[in-house]
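Every protein chain of the complex appears in place save one, which is left out.
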Amino acid sequence: MPLTGMAFGGDYNPEQWDEETWKEDDELMRRARVNLVTVGVFSWALLEPEEGRHEFGWLDAQLERLHANGVRVDLATPTASPPPWFTLAHPEAMPVTADGTRLTHGSRDTYCLAAPAYRRAAARIAAALAERYGDHPAVAMWHIHNEYATVCHCEQSAAAFRVWLRARHGTLDALNEAWGTAFWSQRYGSWEQIMPPRATQWHPNPGHTLDFRRFWSDEALAAYREQRDAVRRHIPSSVPVTTNLMLPGYQNLDLWAFGREVDLVGIDHYMDAPGVDGDADTAFGADRARSFGGGKPWLLIEQGTNTVYLPDRVLPKDPGRILRSSLAHIARGSDGALFFQWRQSRAGAEMWHSAMVPHAGPDTRIFRETAATGEAVAALDEIAGSTVTAAVAVLHDADAWWALDTDGLPSAELDYPATLKRAHRALWDAGVTTDFAHPESDLSRYRLVLAPSLYLVSDAGAASLRRYVEGGGTLLVQYFSGVVDEHHRVRTGGHPGALREVLGIRGEEHRPLAAGAGVALSDGSTGRVWSELLRTEGAETVTSYAAGPLAGAPAVTRHRFGAGTGWYLSTGLDEGAYRVLVARILEESGVAPEVAGLPPGVEAVRRRSADGRSWLFVINNTDREVLVPAAGHELLAAGPVPPEGLSVPAGCAAVVREGPEAAC
Amino acid sequence: MPLTGMAFGGDYNPEQWDEETWKEDDELMRRARVNLVTVGVFSWALLEPEEGRHEFGWLDAQLERLHANGVRVDLATPTASPPPWFTLAHPEAMPVTADGTRLTHGSRDTYCLAAPAYRRAAARIAAALAERYGDHPAVAMWHIHNEYATVCHCEQSAAAFRVWLRARHGTLDALNEAWGTAFWSQRYGSWEQIMPPRATQWHPNPGHTLDFRRFWSDEALAAYREQRDAVRRHIPSSVPVTTNLMLPGYQNLDLWAFGREVDLVGIDHYMDAPGVDGDADTAFGADRARSFGGGKPWLLIEQGTNTVYLPDRVLPKDPGRILRSSLAHIARGSDGALFFQWRQSRAGAEMWHSAMVPHAGPDTRIFRETAATGEAVAALDEIAGSTVTAAVAVLHDADAWWALDTDGLPSAELDYPATLKRAHRALWDAGVTTDFAHPESDLSRYRLVLAPSLYLVSDAGAASLRRYVEGGGTLLVQYFSGVVDEHHRVRTGGHPGALREVLGIRGEEHRPLAAGAGVALSDGSTGRVWSELLRTEGAETVTSYAAGPLAGAPAVTRHRFGAGTGWYLSTGLDEGAYRVLVARILEESGVAPEVAGLPPGVEAVRRRSADGRSWLFVINNTDREVLVPAAGHELLAAGPVPPEGLSVPAGCAAVVREGPEAAC
Partner (left out) sequence: MPLTGMAFGGDYNPEQWDEETWKEDDELMRRARVNLVTVGVFSWALLEPEEGRHEFGWLDAQLERLHANGVRVDLATPTASPPPWFTLAHPEAMPVTADGTRLTHGSRDTYCLAAPAYRRAAARIAAALAERYGDHPAVAMWHIHNEYATVCHCEQSAAAFRVWLRARHGTLDALNEAWGTAFWSQRYGSWEQIMPPRATQWHPNPGHTLDFRRFWSDEALAAYREQRDAVRRHIPSSVPVTTNLMLPGYQNLDLWAFGREVDLVGIDHYMDAPGVDGDADTAFGADRARSFGGGKPWLLIEQGTNTVYLPDRVLPKDPGRILRSSLAHIARGSDGALFFQWRQSRAGAEMWHSAMVPHAGPDTRIFRETAATGEAVAALDEIAGSTVTAAVAVLHDADAWWALDTDGLPSAELDYPATLKRAHRALWDAGVTTDFAHPESDLSRYRLVLAPSLYLVSDAGAASLRRYVEGGGTLLVQYFSGVVDEHHRVRTGGHPGALREVLGIRGEEHRPLAAGAGVALSDGSTGRVWSELLRTEGAETVTSYAAGPLAGAPAVTRHRFGAGTGWYLSTGLDEGAYRVLVARILEESGVAPEVAGLPPGVEAVRRRSADGRSWLFVINNTDREVLVPAAGHELLAAGPVPPEGLSVPAGCAAVVREGPEAAC
């Protein structure tokens, strides 16, 4: 059963339920138009109850049942949750924290990804599954592991880290030079002296910690590839293999690298705020998911029907949100919308995590909205495979993130994801569809590129940005960017070292601001968090500091470079002023919103097919009806858009197949 | 010397002082009317200076001296503080934290209660003491250990945990089913795979952690019983054996179970707030202490003369409070009032803990108030043995507490003790005397039962509540109650699963509110913390939600069931509104205050004897004099209550032996 059209469904864990419930599941899945479920993700203990002994009978039956019910299966390897027997058999494969605490089973993910015993066990169960179900007609997709995210500091990880370091640096001299071990007498005289960055007396070495993060991302990717290759040997080439990448908080992976190795990008996304902030967060996640694949198909593998994760509680979603959030992902390219999970668990660590069928059963708001969303998604089948294009990109680089997440930087308010999110939000508020891009990628297709937090930039990245601007692009660089190289060493001689020429400036000093403090700027706005002493070297001053020790010095600059323009923003602007600046740069670089004139909170995004068709998604996150200029056929209500435009009620969404032919 | 009349005294640690001080102690104890002191609680290192070698001489002399001075002894087994030699001899008996840190001596309670070496050593010293002092005329009571509270995650505790689990669950299949190990691939294939919930990667299994708490409570109880039985063999049957249970913060024990095993309930209670909040907290503690014994005598074994514990400091008590707090306990059934400790230590970890004789000596406000309190308590001797009855009970269940104290619940604002305290406070403000009760107990003697936080309720508990309401009782259930069974598994099909029929409602969704947020209700009040989407199935709607996604849906319901009434409150009402609701339900259920018309902060509680006598305690916690309608003989000032009523000055208390004969 190939993976075609729009997918709708979620994780399905029938091993938690009895036969009677399975029967109800069959019926409810039909009612909800479920056509794809992820099976087996936490089933290792059932599939291999003792080391080396497999029990597939129950899974055979489940796949058969699902198949009979017309539901395709995304078959998961269960390797994120080794069974308790694994701990006893391989205690050395349990993960160890930086301070030496060895974790044990009792939740999930208790393994060291670099432990040979774990890797062997994981590859074995993956291969066994693929061997058995490689040709199963129900299986439409393979799902390796779950949310790769863990790191470990054990001796086995130390050994793997050393191998990785040899490959990266070649010689100890090169490593010592890269890490600046001359400082604090850290020069390594042999490879075996190098350890994971375990608990130590003061700040660790920033090159050391950066490489350790790179190592773990590569190690996770290697673990993924090992399983993927084991599975691939047994399955048709048309069946995609992927993993589900957790957004946004998990930062242990270079998602660009994962994007290259998966057949389609799969993400898990849980809103982190209620209201319109949550909608913006959804777009932030979906735009990243689309971007990481570089044009590959992508799919929302997990979301919650009623889950908004705050640090100290889980808020529910308001009515209408299940549909809107699902469509917000699909609008940005997802070929479907899945949930974790089908049926809310009665027990276990996530028993209070929402589901498509809640504890209270199908006679609930949640199930009704879920089923309605399934209906809506089914109406969008024709859109599957079409894509989204953007004229603006925000730069995203795991190296820059990891480097910025280092002890001993000048301010604790340097928050990589928050800064990127803020840049994305300003564009989202402006109605502009946004890609994310790696600094070293070809940026020439963008009219505007934002580098809100590019603390670390490699030489290749700097050259790429230079080429981009020289070739006519507009680049906005924000404070504390471009200052360290790929080894986390400062580019000396003036900031932002790698980008000085493109931006036509020279910075002398970073001047963080006190918590809550602001600095007045010449245009009446206020800078926050950070300021810099810089002078122009070719750039013009757009806004100056208007008070304090920097009074009169440039705060925002613009530099004509080659055929393009390089902007620099040396402080953290207040919300409104930042939006104004972004709007100005959008205008100057000729970027228009997807649909002009929409009120805040109303999203408009287009998907386009290779054959020239286009679909306009309008998502009304506000509490007022909105009238949107559009022409064509609306797919959810299945009717033509009237001449006066598309009316979208408060909290609702619409999808228009555009074109005059549909309006009749 | 039997334990009769009202006890007054405290912990007495003469080993910290010299002979001259002992002489002063004799005199000061007489002045303060001290008649009971706890001796030996931290004396293990003196009583057994080397393993197996006992030195009782000093204790012989102390008991002799106290006896000669007319002071009875509550003799403590010193097992909460093993001496340093114990660590060296039995390193494996030191406790281990969840992350594997092994604690060592240096404070107190450094042992694993499940370690055989510790248990043997504890039983040995307890038996040796009982053998020597079992018939000592000074000894009026035995005091096992001190404030049982510790847990441990070592291998010995793992072994004991497994034994306990086998006894509880019988089979691994039953355990796997109870814990829902199908989730996250946690299925156990052998008993030895089960460990204490040690440090793990994500949330632990809620069934696992709940059973671990149950295990430790049972293990502590077993340790208590072991010592109690060892002591009992050597002492007269008239001499009670107990332990001092710490209130309110220590939640590692099921105090109902302890209540069943002690001869009298002993509690330690330290106020957690100044002012009237502290008075309410005192009543909260005393009412629980009385309730845990189910009618047994009880005794306040520890309080502080000048100690109000806040998280970051210790506030002093204001003048008058030593008496008021002591009487507040006695009013609620304590047959006396003891303190920790007699003389404030010069050194050691608790050198700044207040005492009856402070560092500054007897010429102090504290000693004077202490002596006056001793005088007052002595005037109440006739009341000893009488009891307190209540028409209202608040449900208290350690299982519910432990279950609610679990990672991964929908809101961090679900605070079990705070919620119970709030319910008790509303009743205290209403002047109503309150019991606590276990859900599975016979509730028929109560007119009203409150279940403010019964997240977990067993099948037996649910049946008990049903019987209670059916039989004519009034029950108020508050949000997020009744939702999980005794294994911490959700009762599916609609909330609150176990209580739906009694309450005549069906809940679909729990909808926690954001921090600080409120939701308007139809009666003008505001809901906090939590809300629920529910519908009535037989109940009437008393108050509805008036805004937000739940607008129009029931917030407070009332259901006639059998001969009784089931109320449900689905949100956290604002202080005032909660008080109004409780007042209404009190009135509807026919519960009157002990004395009508008292201003807030004035407490009135009655004790009654089997022969029909009654004593009215009036405690004026306000700064104004109050006139209370009463008739009889006031015991503290030793005079008749005048016809116009009992005048109690600001900050003072009075105790009236009720009846017309005393008024003449």
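Should a chain be cited, it is by its letter among A and B, assigned in written order, with residues numbered from 1 in that chain.
The working rule: a residue touches a chain if its C-beta (ideal position, glycine included) is under 8 Å from a C-beta of that chain, and two chains touch if they have at least 3 such contacts.
A quick note: this is a predicted structure, and the numbers were derived from the prediction, not measured.
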Identified contact with the non-displayed chain, of A:G9, A:G507 or A:G651: A:G507
Listed residues B:P358, B:P417, B:G548 or B:P640, member touching the removed chain: B:P358
Absent-chain contact - pick from A:H145, A:R288, A:H488 or A:R657: A:H488
Residues belonging to chain A that touch the chain removed from view: 99-100, 179-190, 192-195, 197-208, 407-413, 487-490, 492-495, 506-515, 533, 549
Missing-chain contacts mapped onto chain B: 13, 15-16, 42-46, 49-50, 78, 81-85, 87-88, 95, 97, 101-110, 150, 274, 306, 310, 312-316, 318-319, 344-352, 358-361, 364-366
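Criterion: only the chains that are shown with their structure count from here on.
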Euclidean distance of C-alpha centroids - chain A vs chain B, Å: 49
